[in-house]
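The complex appears here without one of its protein chains, the remainder shown in place.
Then we have chain A:
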Amino acid sequence: MANPNVVLHVADVHKRFGGLHALSDIDLQIEEGKTHAIIGPNGAGKSTLLNVIIGKLAPSSGQVVFDGNVLTGKKPYQINQLGIARVFQTPEIFADLSVLHNVMIPALAKRDGMFTLNMMRSLESETGIRAEAEHMLEDVGMLNRRGMLAGSLSRGDKRRMELAMCLIQHPRLLLLDEPTAGMSRHDTNTTIELLKKIKARGMTKVIIEHDMHVVFSLADKISVLAQGRIIADGTPDQVRGNPKVQEAYLGGAH
């Protein structure tokens, strides 16, 4: 890799579903500590790209390299143990467990690895993990909801809790799939504030987003995807001024 700051390198990835070229020639370099947004109209291949990165889909050719490790062919839990956490478009949470336990589980995954047979230890004796989880919940402003069942939270709170579940692992890379999809304006704004707060900590992030307001208030770099190809790459200002982008994506605005 040419640039030593690159933590995630999507190298020459193609993905075909039968005759459909969902992704062609994708080459992305995500730099350490940056927030990189991937935008594009519906059906551009954003979610496919994210699924290829996270190992849910295997690319037809090419590979994804994270910090020297090839991610292609690895299982989701192996990818997570390398330091990649993911926020889903519809929050994936443990709906039947309390908010506190939802946040304690990822902390235990970080500490104990992918499998430990600790069945004779009491959960009550995990005071360190519990304190860490409570601190994390305080950070996202949900400490007062720790005893609630996660399934009974509002959509915005579920998202915040899911973020807390990812952040407690101190991942090197955080992937966010439309973090504000389906949210009210108010919930969107609180989520943006929260993401800005995280940004100050220097965590690398990849955001897939629809909402331009979210993208331009958070991203350091933007890649524009259209029909499975990257048509533009650069800082928010560069992308905004790019005529190709205007045509393909922001086209409706003029």
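Here is the rule we go by: contacts are C-beta pairs under 8 Å (C-beta built on N, C-alpha and C of every residue); 3 or more make two chains touch, one makes a residue touch a chain; residues count from 1.
As a working rule, contacts and distances are computed from a predicted model.
Asks: UniProt protein name for the omitted subunit, picking from "Indolepyruvate oxidoreductase subunit beta", "3-isopropylmalate dehydratase large subunit", "ABC transporter permease" or "YibE/F"?
Replies: "ABC transporter permease"
Asks: Of the residues listed, A:N5, A:S61, A:T116 or A:Q238, which one is in contact with the missing chain?
Replies: With A:N5, A:S61, A:T116 or A:Q238 as choices, the missing chain is touched by A:T116.
Asks: Thinking of the whole complex, not just what is shown, which of A:L108, A:L143, A:A181 or A:M212 touches the missing chain?
Replies: Answer from the full complex: A:L108 touches the omitted chain.
Asks: Sort through A:M165, A:M183 or A:A219 and give me the one touching the missing partner chain.
Replies: Among A:M165, A:M183 or A:A219, only A:M165 touches the chain that is not shown.
Asks: For the chain not shown, which residue from A:V6, A:L57, A:L97 or A:L143 touches it across the whole complex?
Replies: The one listed residue touching the chain not shown is A:L97.
Asks: Which chain A residues touch the hidden chain?
Replies: So the residues of chain A touching the unseen chain are 54, 75-77, 80-81, 85-86, 88, 92-97, 101, 104-106, 108-110, 112-126, 149, 152, 165, 169.
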